[in-house]
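Sharing a structure here in structure tokens format.
Excluded from the complex is one protein chain; the other protein chains are retained at their positions.
Labels A and B are assigned to the chains in the order they are written; within every chain, residues are numbered from 1.
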Amino acid sequence: MFSKETEDKFKHLVSLYPRKRSALIPMLLLAQKEDGYIKPAAIDYVARYLDLNPSEVDSIMSFYTLLRRRPVGKYHIMICTNLSCLLRGSDEIEACVKRELGVNLGEVTADGLFSAIEFECLASCTTAPVIQINGEFYENLDVRKTEEILDELRKRR
Amino acid sequence: MPKVTINGQVYEAAKGKTIIQVADDIGVQIPRYCYHPDIGIEGSCRMCLVEVKSAPKLLPACATPVTENMDVRTDTQRVHEAVRYAMEFLLLHHPIDCPVCDQSGECWLQDYYMAHAGHDSRYPLGQKTRRRKAFNLGPLVKLDQERCILCTRCVRFTRHVTKTNEIQVFNRAHNSEIGIFEDRPLNNPYSGNVVDVCPVGALTSADFRFKARVWFLKGTDSVCAGCSTGCNLRIDHTARAAGGGIPGYTATDGKIYRTVGRRNVEVNKSWLCDEGRLSFHTLERWPRLRQASVRGKQQPVSALLPVIHANFESVRSDHGDDAVAALASATNTNEGLFLMKKYFKGRLDFRLGREVEQYQQQQDELLRRYDKHPNTHGALDLGLAGGLGGLRRLRDLAEKKEVRGMWISFHPQLVGEDAPEIIEDLKRLIEALEWSVVCTTHDFGWAHEADFLLPMAAWAEEKGTYTNYAGRVQIANRAVMPAGDAEPLHVLMAELLNLSGVEVPTDPAAIFEWIASEVPGYGGLDYDAIGPSGAAVAPVPEEVLR
Partner (left out) sequence: MPYELVLFKNIVDPRVKEIDRYIELGGYKAAEKVVKEITPKDVIETTKATGLRGRGGAGFPTGLKWSFVPKDTGKPIYLCCNADESEPGTCKDRVIIERDPHQLIEGIIIAAYAVDCHLAFIYLRGEFSLGYRVLDKALQEARARGFLGGRIFGSGHDLDIVLHSGAGAYICGEETGLIESLEGKRGHPRQKPPFPAVQGLYGCPTVVNNVETLANLPHIFNRGVDWFKSIGSNEKNTGPKLYCVSGHVNKPAVVERELGVPLMELINEVCGGVRDGNKLKGVIPGGSSVPILRPEECDVRMDFDSLAAKGTLLGSCGVMVMDETACMVRLALRTARFYAEETCGQCTQCREGTWWMEQVLHRIEHGYGKADDLRMILDMCANMKGVTICVLSDACAMPVEAMINKYREEFEYHITQKRCMVPAHAHA
């Protein structure tokens, strides 16, 4: 189901905790890293691994916003729109990303390269406005900087 | 024993009990949704908030253990306000589809709205969140997510009771919903209980849905006859005579619409297995035997009994007492079996198969047992597993003409099927006998081979006691009238005994007093002592089991 590397990591994770169920969320994050999102088959797999009903795994998964049941773009953009970012112009950043991508928040661009969602406070308030792309911070943004970042990613493909 | 004051009254409470448990014991009403005594404390509906002196915040009665000198108030303005607002929050997105909701009439939202809220909705009707309605969670359970209040009783039932975890909360916040993974059906053997525990119309029974309005139904406390566990249940049925009844339905006989679990912590907590819950349908599985007949010719029961008695007497005088025997059913009550034993002078047995080996064996870790008869323990207590050796041996005796005339009582298993070899043996037994009486509940083809055919009242049509696998004697009540001319076995036996010159009461409670005076372990018991939740009798002695 998963690569040797991921399987090894699963085994390691389960060994870290006094109760193996604690490995559930880190395991799902790893599964997502490999597949891009969490497939029903992965839920079944992890459930069997930890002696859980897949329903429990799905329920727990659906509680956490970083875990997703749908594929996202190669570059997944999380735009913080909470208070500090709002005060520093996240509206413009959000508008810029939507304009640049040509899709609504929550959608994936036709080439599969980008997707963007609105996100809650990313703990980067003093460097607002901020976005995260695939887990990395882009801070102190303005519209021009945002455009440059997206251009750069487009070139990198 | 901590002393607790509730609304100014002082009570002694057992240590470790929560406020809501103490209140329930003493009859103080505290509203609740998530709290259920048999599925663990969640404390999330926030309906049971009470005021406790010296606690700055209101405390959840379900999750707060009582302590010495605790001063609790459930009736203050603050408590009323809290409950009223909890109700307003819960009803924000309620679809108000009570007219087409099966829960109407037994809905805790309706009840608590009337008792504690009574507000006008401040939420625009057209903007309520729409969710998935009326879809199958499993063969027995339908879910309406719009009516769900997320008390998570069903979730915790599958977590703590069946330990199967099929039902879960998905998503979070306002998007939280009850559901199952990838629509994989909720088909554990106890699924129907989630309908019982759901306080609102979210989970409804696929079996009962739209069959009847609950306010037309009368509830009769009884005991499940589906296996030897003897789970306590309530039979919901029509009963015009008692003031209920569905308009237009000529329900003088009554009709059973559903059964629901009745709490008995000693036996089944609040639960029923699905097979037991639906076992009343077995009564409708074949046409009922409504009239007595002699070799195909219908006769009134009252005219037939003297003939039957005379026949047994003549076999006895021609071939000796041993030529008469009887086969009883472990689905009959202690009262019926006891009188039967009296009439047949102990020459009777009840074993069709492996009841005695199986009646205490668990089929799973919860409630179900392999023996699908409710009264095997009782039959053993009454000494019905004597030298006759059960159905197979009786067949041999009949084939050898050592037994010539027999009474055969047959009540089909309410759960599962009677084994085909049992029916085969019964057929061969009837064929081998010189003459036979079959007393049964349904119009089975094979029974017509008997000389005499008598209709017998089925489970739920008679009152009497069963003794469950653990030796707990419990009262099964009559909910509906027997079909046609059918009579309870104890009534038939009382009449036969009367014909033989023994004066016998037909009232089950009086018969039980007779049992109590004669059967070891039953001494000192009567219907009052047994009550709605049963009483333990001494266990079956080892030698009887052998």
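A few remarks follow.
To be clear about the criterion, a contact is a pair of C-beta atoms (placed from the backbone, for glycine too) under 8 Å apart; a residue touches a chain by one contact, two chains touch by 3 or more.
Because the structure is a prediction, the values reported are computed rather than measured.
With respect to the full assembly, the chain omitted from this view is in touch with A, B. Screening A:M1, A:L105, A:C125 or A:L153 for touch with the missing chain picks out A:C125. The chain that is not drawn here is touched, among residues B:I6, B:C45 or B:M493, by B:C45. Mapped onto subunit A, contacts with the missing chain fall at residues 16-19, 21-26, 28-29, 50, 59-60, 63-67, 78, 81-84, 86-89, 91-92, 120-128, 132, 135-137. On the side of subunit B, the interface with the absent chain consists of residues 41-47, 49, 56-58, 60, 63, 81-82, 85-86, 89-90, 92-93, 122-123, 127, 149-150, 152, 169, 171-176, using the contact rule stated above.
Note that in this section only the chains that are shown with their structure count from here on.
For this pair, subunit A with subunit B, the centres built from the Cα atoms lie 52 Å apart. Interface of subunit A with subunit B (complex): residues 40, 43, 52-59, 62-63.
Residues 164-172, 180-182, 184 of subunit B are the ones touching subunit A in the complex.
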